[in-house]
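Left out: one protein chain. Kept in place: all the others.
We call the chains A, B and C, going by the order they appear; numbering starts again at 1 in every chain.
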Amino acid sequence: MAAIWEPESRFGIWLEIETLAAEGMEKLDIIPQGVSAAVRERAAFEVERIDEIEREVKHDVIAFLTNVAEHVGEEARFLHKGMTSSDVLDTCLNVQLVRAADLLLTGIDRVLAALEKRAFEHKLTPTIGRSHGIHAEPTTFGVKLATFHAEFQRCRARLVAAREEVATCAISGAVGTFANIDPRIEEYVAEKLGLEVEPVSTQVIPRDRHAMYFATLGVIASSIERLATEVRHLQRTEVLEAEEFFSAGQKGSSAMPHKRNPVLTENLTGLARLVRSAVTPALENVALWHERDISHSSVERGIGPDATVHLDFALHRLGGVIENLVVYPENMLSTLESMGGLHNSQRILLALVEKGVSREDSYRIVQRNAMKTWKKEGPLLDLLKKDPEVSERLSDDELEALFDLDYHFKHVDTIFQRVFGKS
Amino acid sequence: MAAIWEPESRFGIWLEIETLAAEGMEKLDIIPQGVSAAVRERAAFEVERIDEIEREVKHDVIAFLTNVAEHVGEEARFLHKGMTSSDVLDTCLNVQLVRAADLLLTGIDRVLAALEKRAFEHKLTPTIGRSHGIHAEPTTFGVKLATFHAEFQRCRARLVAAREEVATCAISGAVGTFANIDPRIEEYVAEKLGLEVEPVSTQVIPRDRHAMYFATLGVIASSIERLATEVRHLQRTEVLEAEEFFSAGQKGSSAMPHKRNPVLTENLTGLARLVRSAVTPALENVALWHERDISHSSVERGIGPDATVHLDFALHRLGGVIENLVVYPENMLSTLESMGGLHNSQRILLALVEKGVSREDSYRIVQRNAMKTWKKEGPLLDLLKKDPEVSERLSDDELEALFDLDYHFKHVDTIFQRVFGKS
Amino acid sequence: MAAIWEPESRFGIWLEIETLAAEGMEKLDIIPQGVSAAVRERAAFEVERIDEIEREVKHDVIAFLTNVAEHVGEEARFLHKGMTSSDVLDTCLNVQLVRAADLLLTGIDRVLAALEKRAFEHKLTPTIGRSHGIHAEPTTFGVKLATFHAEFQRCRARLVAAREEVATCAISGAVGTFANIDPRIEEYVAEKLGLEVEPVSTQVIPRDRHAMYFATLGVIASSIERLATEVRHLQRTEVLEAEEFFSAGQKGSSAMPHKRNPVLTENLTGLARLVRSAVTPALENVALWHERDISHSSVERGIGPDATVHLDFALHRLGGVIENLVVYPENMLSTLESMGGLHNSQRILLALVEKGVSREDSYRIVQRNAMKTWKKEGPLLDLLKKDPEVSERLSDDELEALFDLDYHFKHVDTIFQRVFGKS
Partner (left out) sequence: MAAIWEPESRFGIWLEIETLAAEGMEKLDIIPQGVSAAVRERAAFEVERIDEIEREVKHDVIAFLTNVAEHVGEEARFLHKGMTSSDVLDTCLNVQLVRAADLLLTGIDRVLAALEKRAFEHKLTPTIGRSHGIHAEPTTFGVKLATFHAEFQRCRARLVAAREEVATCAISGAVGTFANIDPRIEEYVAEKLGLEVEPVSTQVIPRDRHAMYFATLGVIASSIERLATEVRHLQRTEVLEAEEFFSAGQKGSSAMPHKRNPVLTENLTGLARLVRSAVTPALENVALWHERDISHSSVERGIGPDATVHLDFALHRLGGVIENLVVYPENMLSTLESMGGLHNSQRILLALVEKGVSREDSYRIVQRNAMKTWKKEGPLLDLLKKDPEVSERLSDDELEALFDLDYHFKHVDTIFQRVFGKS
């Protein structure tokens, strides 16, 4: 990802744009035949030389063209005819953002693949669902992962849309009127670059496109944060239902074997904040003055590489975390059972009601036993079996059935079908 | 828009959700036939009474159901069976956001209609294009407006996508496992409400959807800011190429007739900042803990109404500004000409080159005359006519042709065709 | 807090500013003696009437003055002489923000008092310190609270500074040149209102002051979030070391007694996001155009009341949470001990080294026993006592001393002295 933003890449894209534009102009007999061929044959550039020229002429595109001309010779003077610098700069930026999006899609796909694999692996691994950090009702670790898979599917679709937002090409000359360049050149270059024509540019490609792009990265970063936060919670000492993979040599602490810190997901949490920080400046970049000002430029030189590089790194780090996540199903089960079966109290209540007990009495009976379980006087099932008001209506078998975990998992197939298209 | 967020609306949507869920349960024989009919016939609620009950039971959905039961009677106890509060709350929020999006689309359509009308009206009204706030080359006021039309078309498409993001329904019970409710109820309610089924919910509908929604509002707000900034610039005393409509009675200042302030577009600039401020908290809302926590709720109670109401107001205010914008074509023309034709210097240079003058000499000749024009010694055309080095190559007619404004407008049709689908 | 932002308050402050300005003018014989006395005697206003007039004249200050004149009569025409609307509006806003700051300081003081009380109460209540969510070394719950007390002390100092930032008064006329008003009026009004004179205003009081004010609120909100997050962690089912107070009648769940949700601190987490969202628009408000534009106004109408009301509510809610926090020292102790004493492994290692064992051997010995403890084969102390390589160097008494918790608490007095000025 960093390579996309290197000067070599940028100038390489500039050269491609200028050459394609020359091809287009040749087809329309605007410049002599053979220019683009000469450029393709002999063009080269050196970053240091361009820098050197730029210090003199204080204009990056002119410096670049001058350096290219040193290699190409005479034909080079036909390059850039009727174009404005923004035609090159903005189309190049969009090419870079499109390439960045493609890499990010690869990262998302890795996360999706890891989530799917682990979700099916733990499709029926029981674990307690928690609302407000408090035990609620059972779910499975596979369902938990499915929620993230569905979320990253959405992120993928959003990124595809964001990629489309910036996949445009503008070769429209100063203030975008095509005064000195034929719109067919733009169409030609766009097609060759796999981009859409920008319907109307001022001088620049409108920055609402880029705002949407970076806003989308911010949303993806927030989804990363949700998954990272989940892992951090699962790894905390008191929970330890899952753990980031620790390599043999790696040590959290020299003597304390439990000191395995979720440093990767903590790092991801911080990276999410960083990526999100690109959203507001990108939004502030939209309202350029009149046909353009250059205030967007320093912002994009910062957030362009930063947000994409950080997000790319984060997605692959996240992929690795999920691929290698050490899951402790036995801990999940013991956590689930640690409340003595209290999470089934509502089912008991409903069962008593169905046996003809009034709702008020059922509530009183269940609550009485639940309080005992809460005070560690025994698992709820045991207490209920011993409670005459219960046992006269519900047999031990019936009671045990009410504590059956599978009851909660009967629709897991449906959920998997919806999320993964298979179950 | 504000009405969407009133308690009456919210409770009305709750009632609809509960009733539809009851219908679904009847179809599956989960509850007795006739419940939903009874509810439809007799259900009512009073906001004050709900508040009163809530103060006691400290639970909004229970308070609501209690109040409804006071009207419906016995059948009401079958309502909400197997459901969790979030099923009602989150589906309701999405219904509200979908309705808000529909209103916002109306607002965008008004802006689009106004922009299109005024763009065609001024399709060929010459005006100077400015980069960096400095005169560059001519464009037309219609083309200027076309850039905004294209931008708001994109905003419209984004809003349609954002609407789709939140157009989901979840009726999946505690921690989203459907343990006590059949997934077919969810499908039934979703269809009746015109929503998609949420493929997998934790307990809540995932907040990445809402993050994307509010991020989109932030982008739209930024586009509003760009247009508002343009009008503010055009109205400043030294430019005065366009002006917000001033009603007869309205006064900017008691004695200074020029004191007509662009207060509407300044207001829009501030509103853009306000709407954008919803984006970051919406992003921070994504990473809820485990199957849910309630931290998102206070945020949404704030940004839900605030961002949509402000944006709705802003879109209509903007629509009004464009509809009634007072445009001064004569001022546009005199501004354009105020630089004495300097914006044509490059065309002259190219014409001399075509006449066989070396590029260096052409540059020297043009620069010499341009400097005189810049020092107010005369319009460039007049000076060129008098310069023997020019006049021996270019006749007065040829020179005048080089100052022809239409040269810049020859592709306006193309641009309009692209943006409006007609020209 | 909400009252500060009511129209009644605002107009009341306007009246006070106008009256004080009149007093100042009388002293300088700029207006006839007796005007301010007449105003003080007879002035009144009605919000509805002002609204009614404003709909006509479209100017809030003129509408207000007109309404006041209806009560005061003839003398009212001397009010506002040489002043500009911003003189009244901006000085009023600052008065409101100063009053808001005073209320917020009361809220912070409540939090500080609660933290101090509970910190001393639990000065030596042992609890495990956690880094990365993983058990690290022992600390006390009092020390934990002391870190928050120190943080809120800093927040208090920052808020005092922020209050000072906005405690200024400007009565400087259009574009701030005092062309039509004597600077001594400004000095007089400022002194009477307990404000500083704004050294130089454009037409408005510069918005960097307000940016700093709202940025400070954002920092305070983040400190609230840190404390709220701590409580949420402590209350989660697997930890349960502390809990928000639950009133007798309050129910988290009808049948599950453990379902006490940390809803107050979750709510505080959301409120922190909301308050923080005011920071960026306040920063964007700074760069007004030239001597002023009105874009800041809609922003401030939003964030002024919202940020202060939310923060005020949050501080008092937080104060209540801390005052009533249910602390479970026995759970803290059992959590601390749940790792079998592993957190002392480094002390053992150092003790063996002091007894002449090489660092490598010490490490090997400790690690061997620590791994057994980690695998639940017994508390570390028991295992060490039974390990001959240990027991030949360290007696049981010496070993037990190495597991003494007080070792970790010997500097708690120092910390308390630093934070609270007493221990």
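Convention: a residue touches a chain if its C-beta (ideal position, glycine included) is under 8 Å from a C-beta of that chain, and two chains touch if they have at least 3 such contacts.
Given the structure is predicted, the values throughout are model-derived calculations rather than measurements.
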Sole contact to the chain not displayed, among C:Glu26, C:Glu137 or C:Asp387:
C:Glu137
Which is it among A:Ile30, A:Val47, A:Ala69 or A:Val299 that touches the chain not included here?
A:Val299
Which one touches the absent chain: C:Met212, C:Leu383 or C:Leu399?
C:Met212
Missing-chain contact, candidates B:Ala179, B:Ala242, B:Val366 or B:Leu399, resolves to B:Val366
Contact with the hidden chain, among C:Met1, C:Val286 or C:Leu333, goes to C:Val286
When the complex is taken as a whole, what residues of subunit A touch the one chain not shown?
56-59, 232, 249-251, 261, 263, 266-267, 269-271, 273-274, 276-278, 280-281, 284-285, 289, 293-299, 302-303, 306, 310
When the complex is taken as a whole, what residues of subunit B touch the one chain not shown?
130-136, 232-233, 235-239, 252, 254-263, 266, 280, 284, 335, 338-339, 342-343, 345-346, 348-349, 363, 366-367, 370-371, 374
Note that subunit C touches the absent chain at residues 129-133, 136-139, 143-144, 146-147, 150-151, 154-155, 158, 161, 165, 174-180, 183, 197, 199-203, 206, 208-209, 211-212, 215-216, 218-219, 221-223, 225-226, 228-230, 233, 272, 276, 279-280, 283-284, 286-294, 407-412, 414-415, 418-419
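Note that only the chains that are shown with their structure count from here on.
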Strictly by count of touching C-beta pairs, the top pair is A-B
Per the C-alpha centroid definition, the whole-Å distance linking subunit B and subunit C comes out as 34
Distance-wise, how many Å sit between the C-alpha centres of subunit A and subunit B, to the nearest whole number?
25
Counting only residues that touch at least 2 other chains, which ones in subunit C make the list?
232, 261, 263, 266, 280, 284
